[in-house]
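Right, one structure below, let's go through it.
What you see is the complex with one protein chain gone and the rest in place.
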Amino acid sequence: MSTRARGICLRVGSIVVMLIIWWAAAILMADVEVLPGPVLIAKTIWTNLWSLGPEGKSPYFHMGVTLGRTFIAFAAAMLAGIGIGLTMGLRKLFEHSLMALIPLLLTMPTILMVFLAVLWFGFNEVGSLVAVVGVVTPFVAVNMFEGAKAMDKSLIDMAKSFKADNRMLIRKVYVPQLLPYIFSAFRFGFGMTWKIVALAETFGIKFGIGYMFFFWFEQFIMEQVLAWIIMFVILMLALEHGVFARLESKAFAWRPSHSL
Amino acid sequence: MPGPLVLLDRMIMVYGDPAAYLVVWVTIVRILEGVVICMLIGTALGLLMGLERNIEAFFDSWIMVLLTFPAICWAFLSVLWFGLSDIGPILTIVLIVFPFVTMNIWEGTKAVEKDLVDMATVYKASRSLIIRKVLIPQLMPFIFSALRIALSLSWKIALVGEAFGVGTGVGQQLIYWFEDTRVDMMLAWGVSFMILMVAIDLLVFRVWEKRTFAWRHKIAS
Partner (left out) sequence: MNIQTESVAAANTVVAVNNLTKKFNLPMNGGEFVVLDSISLNVNEGQFAAIVGPSGCGKSTLLNIIAGIETHESHEGGSVEVFHKSAEAGSTPRIGYVFQNARLLNWLTVEGNIQFALESQQFPRERWREQVTKYLEMVGLEGQEKNFPLNLSGGMQQRVAIARALAIEPDILLMDEPFSHLDEITARKMRFDLMEILMRAKPTILFVTHDLGEAVFLSDEIYMMSAKPARIFKEISVDVPRPRKPEDPVIFDLEKELVREFFSVLDAQD
């Protein structure tokens, strides 16, 4: 069996094993309150997708709400982060003044950031946006700062010696060198944003996947809690790996091509 | 937004009460337990994945799935499964953080010098000897950085885990004051804990790094 085929078999196999372990554990527990089996969860998800949920809102509505918040917040955080990071990299003044603030923001726990954002800006879209920006922007900024610092000065000098104008410089010299940093910030930043939005929604921002987590958690209805978690995970996996992975030309493969 | 003086005043108030130290201690213990378990599982798994291609292919999808879980999901599940207990925050920490440790160690195995493994193979070193004397020393920087990452992630996750009804710990204080809309008290607890964690990171890791990697400092020839 070729290596590639074997790899795929093993991966599929591992998911199957995961499901089998779950199924066996569920039978052993014999208590739907504690651990519903995969079959039950699959049914629950299916039913959910075909009906209107509590308060007359379908899962698609909630997913849409969360996705919408995520995309907008992420876009804001990325733009701000790239802007700040590049400015820091190019202008010493910004580097020194912001360098003190950024580690502070990076150390701040997400939950605290969410609490603050929500208390100051309300239990609404603005609150969740601010929370995301507060956590993700410093992260992206640091990434871009490193990217700006790592740019090969000799290439810039070379381009200038050929009298390349600014537009050319930006397009052909700066951007290609920064692209890997942008992609990696994108990859990690998106994952972070998703989770922050879900967290913010759990704390009482109306509607959205996080809101549903809490809704069912409060009522101790395990099938729904698990069903929503699985839906969230699948959606996130589809987005992160299906969509973004393809977008990425530089492989941030955490899978290698060789082993010891 | 409370000013720095107000914040300082609240912090003094908080730590004036001896009960506060127990709260912090409880959280720290949970973090340490979580980190230790993460390092054990993560290092073992990362090493195995680096050594055996089949193991790597098998487990990497589990890791991928685990990485998508938000901490809050594990926090909820733990409460539903174990009620209000210590297991909640610790389990949450372990499940979120050990994939990062695994990835780090696994990266490390990729960076191991094959030449040295070949040399050891020629001299017929046993597998255990190769792992002990050739692999692990090369993995030390990765283990070290994995530990640092694990710690810095774990303490933040511990707070999430505690916020959801363990009943004790700094995280519980945070949510208590949050629900009371007392930003000043919330920040007093939050910021002081942040400072503590940063201090530990600086003191423990900087010192430790210098000691362990002494053999790296070459004398200029």
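All chains are identified by letter, namely A and B, in their written order; residue positions are counted from 1 within each chain.
The rule is short, and it goes like this: a residue touches a chain if its C-beta (ideal position, glycine included) is under 8 Å from a C-beta of that chain, and two chains touch if they have at least 3 such contacts.
Computed from a predicted structure; not experimentally measured.
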List the displayed chains that the omitted chain touches in the full complex. B
Contacting the left-out chain in the complete assembly, out of B:I41, B:I87, B:A125 or B:V198: B:A125
Options B:V14, B:I41 or B:L116, residue touching the unrepresented chain: B:L116
Those residues of chain B which, in the complete complex, touch the missing chain: 115-116, 118-126, 129, 133-134, 137, 215-216, 218-219, 221
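Here, only the chains that are shown with their structure count from here on.
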Could you work out how far the Cα centre of chain A sits from that of chain B, in whole Å? 20
Residues of chain B defined as touching chain A within the complex: 1, 50-54, 56-62, 64-65, 67-73, 76-77, 79-81, 103, 106-107, 109-110, 112, 114, 117, 152, 155-156, 159-160, 163, 171, 174-175, 178, 181, 183, 186-187, 190, 194, 197-198
Could you list, by residue number, the parts of chain A that touch chain B in their complex? 3, 6-7, 10-11, 13-15, 18, 34-35, 107-112, 115-116, 119-120, 191, 194-195, 198-199, 202, 210, 213-214, 217, 220, 222, 225-226, 229, 232-233, 236-237, 240-241, 254-256, 258-260
